[in-house]
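Note that one protein chain of the assembly has been removed; the remaining protein chains are unaltered in position.
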Amino acid sequence: MKKYNPYENRPSHAGWRRDLYDIIFEADTPLGKAFDIALIVAILGSVVIVMLDSVESIATVHHDSLYMLEWDFTILFTIEYILRLICVRDKKRYATSFFGVIDLLAVLPTYLTIILPGGQYLLVIRILRLLRIFRVLKLVQYLSEADLLIRALQESQRKITLFLFTVLNLVVILGSVMYVVESSNPQFTSIPQSIFWAIVTITTVGYGDIIPTTFLGKTIASLVMIIGYSIIAIPTGIITQSIIRVSREDDKTKIVEQTKGNMFSKKCPGCAFQGHDLDAAYCKRCGERLEEE
Amino acid sequence: MKKYNPYENRPSHAGWRRDLYDIIFEADTPLGKAFDIALIVAILGSVVIVMLDSVESIATVHHDSLYMLEWDFTILFTIEYILRLICVRDKKRYATSFFGVIDLLAVLPTYLTIILPGGQYLLVIRILRLLRIFRVLKLVQYLSEADLLIRALQESQRKITLFLFTVLNLVVILGSVMYVVESSNPQFTSIPQSIFWAIVTITTVGYGDIIPTTFLGKTIASLVMIIGYSIIAIPTGIITQSIIRVSREDDKTKIVEQTKGNMFSKKCPGCAFQGHDLDAAYCKRCGERLEEE
Amino acid sequence: MKKYNPYENRPSHAGWRRDLYDIIFEADTPLGKAFDIALIVAILGSVVIVMLDSVESIATVHHDSLYMLEWDFTILFTIEYILRLICVRDKKRYATSFFGVIDLLAVLPTYLTIILPGGQYLLVIRILRLLRIFRVLKLVQYLSEADLLIRALQESQRKITLFLFTVLNLVVILGSVMYVVESSNPQFTSIPQSIFWAIVTITTVGYGDIIPTTFLGKTIASLVMIIGYSIIAIPTGIITQSIIRVSREDDKTKIVEQTKGNMFSKKCPGCAFQGHDLDAAYCKRCGERLEEE
Partner (left out) sequence: MKKYNPYENRPSHAGWRRDLYDIIFEADTPLGKAFDIALIVAILGSVVIVMLDSVESIATVHHDSLYMLEWDFTILFTIEYILRLICVRDKKRYATSFFGVIDLLAVLPTYLTIILPGGQYLLVIRILRLLRIFRVLKLVQYLSEADLLIRALQESQRKITLFLFTVLNLVVILGSVMYVVESSNPQFTSIPQSIFWAIVTITTVGYGDIIPTTFLGKTIASLVMIIGYSIIAIPTGIITQSIIRVSREDDKTKIVEQTKGNMFSKKCPGCAFQGHDLDAAYCKRCGERLEEE
């Protein structure tokens, strides 16, 4: 698997641009770490403001101060975006990368509300700022844990797709059957609505807004529930098996790397047996001294 | 396990029938692939129409155009069904096979609505067209993944049956007990209704339409919830174990097959036996020294 | 583990009693199998009658015929109970055994309703007849599967107890906290009620009858949901590990038993190496012929 190389877009020559790059994009220097922490605080702060502004009781009282704080954060993030643009080697590549787009989306909506008067709902896009926390995370220790999980999910991706596809088919057919069976029930208004009920039931969410009333409907519903309750075991089994396998491969890789350094001393000159312990000095089969490397 | 052989019903002599067969039933040729994609699009399209027609607000406005589209798809699927019948070697075998029946059910309901005026609900059978997507899927790469999952499920089938049987007994007994305990509660109208409640609760679906009101009823309900919450671990454990075992068997089979092909070091010069251990120096059958690579 | 020995209570001398015993208690003879099937049909039939009688719309119309059928089954089961008593060696031991008590409970309630006029709810005890199906099951092939699952559950019993105890503590404390936090909410009437809410939430059942209304309450509820959603992984992990271990032990036992029969032929007379394949005729280390048993 190709690893993400954070140094790819780093200025090649020393200078203030590279220093800036190291502060903004890296976390190895004290300044870089401080910048990351400040960024996380700013992101969480701005997201909380978006949330609070949506609560009517708060918005009616504090809207003006929230609005001003929002502009403060927008200006901060705009400066940050410009700095990022300045210090990377390949500007276009950064601007079109996943995090480049997220960085832009973090500031654009606020500016757009000036031009578009009705664009209130655009503001919710700002909640995507939250994704920027993953950028900071990318640099830290959690990377290797995520890597293992991602590999396990990739390995089981096809089995999971197959499972979800089967569930989707089940849900469409069972939903349609219930639409016919519960035709006397005003809650099952249409096939899409019945499919929604089937999803709510098979995933064991069970809102309770749509409930079968006929005996046959309840029997089918019971079947759907028991299916949903049982088949969750399948993706769990698939992913558990993947995680176990990937973890074991990782462990083996480590052992193989350790063994590689011990090759010579492990073949017995007397009986040609291989496969001694790493700390063996004599052959456990014939007692011949194992030659040192 | 006997594998499905898609060539069994293929015309034995070259000609337009075999060419047609390869297009309709296979996916190896460019035309065959194009046919499969067209078929999937047609299936999804016709299923969406059935769904839309069930939504009252859409049906009242667009019913006529939906009805015409439905006939277009029906005629298309009828032609397809006739073509399938023509090009297979054994007509009866195809017509009575699982997918043969599904293919017929995909077109029949629309024709029946002309004869039977009240047969509106027959139309829902058309949703079974969705199953035809699995026919296309059968040809592609997901087959081996499905095979592994099916084998794992078959292996754990008896344990799962035992589990479901125990859950069913639990649900009947707990439901009956609740009927007595909650006799003052008008929601627990009958034992079947109480069993429905027990299934809703033990599968953690929890619609909330039937809720115990007495202290004893709530205590038993808590017990049912905790049982349902915990015992899901059992089928999960069973299936996880099966998937791990089946995957490991597959890996071993691959290694054995690779080893078999590893001719020089593993084929005995004396008795030509293959399949020795990787560390074997002498043939375990005839004692001849195995030549080194 | 001590196995249940079904022959313990079998008459020691041949005769009609032992023949009867083999029919009623065993399933090895054709008559024994026929009896078991007839018994299952009778049990299911009588349970269905108990259920139907609880449905008001059915009971008002068919109560008399259901009542008569009920008496037919009761008399049948009474004859069966007497026959069981007659043919076992140790009458008292049977009468006080688990299935002996269940057999008695299957007939007693119907007789008691004659003596006790208000004992309607006693009738629900008859639903326990369902448990008698397990007696039949005990004899059949599912036994070994059940045995494996029971051993796995016994092995993980202490870990599961510990888990449930922790969940119980969590639920009591979180429920009490919610009682204080949601004191303004009339749905959280008391601590027991709040604990019921906590159980409904942590098991992800989610009836929706009791819902927090304050911000703090919703935050704690979110925490409870995420805890409940995540910690289910713990019993699942425990039981999966047990099932894997117990299955592996079973596999090893089989291999050891196979190997035991091959001891002599497996030790090389030349190099004294043991651990050859079961089909090996020559030592894979030194090429010496392995002596046959």
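In order of appearance the chains are A, B and C, and numbering begins at 1 in each one.
In this section, contacts are C-beta pairs under 8 Å (C-beta built on N, C-alpha and C of every residue); 3 or more make two chains touch, one makes a residue touch a chain.
Note that this is a predicted model, so its numbers are computed, not measured.
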Option touching the unshown chain, where C:40, C:76 or C:234 are the choices: C:234
Residue in contact with the excluded chain [from A:32, A:45 or A:235]: A:235
Footprint left on chain C by the chain that the document does not show: 158-159, 161-163, 165, 169, 172-173, 176-177, 179-180, 183, 189-192, 195, 201, 204-208, 211, 215, 218, 221-222, 225-226, 228-230, 232-234, 236-238, 240-241, 244-245, 272, 274-275
Chain B residues that touch the omitted chain in the full complex: 204-208, 236, 240
Chain not shown, touching residues in chain A: 47, 50-51, 54-56, 121, 124, 127-128, 130-131, 133-134, 137, 141-142, 145-146, 148-149, 152-153, 160, 164, 167, 192, 196, 199-200, 202-209, 228, 232, 235-236, 238-240, 242-244, 247, 276-277, 279-289
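Heads up, the rule we're going with is that only the chains that are shown with their structure count from here on.
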Selected pair, out of A-B or A-C, that shares over half of its residue contact pairs with B-C: A-B
Distance between the centres, which are taken as Cα means, of chain B and chain A, whole angstrom: 29
Between chain C and chain A, distance of the C-alpha-averaged centres to the nearest whole Å: 40
Contacts with 2+ other chains: residues of chain A: 204-208, 236, 240, 273
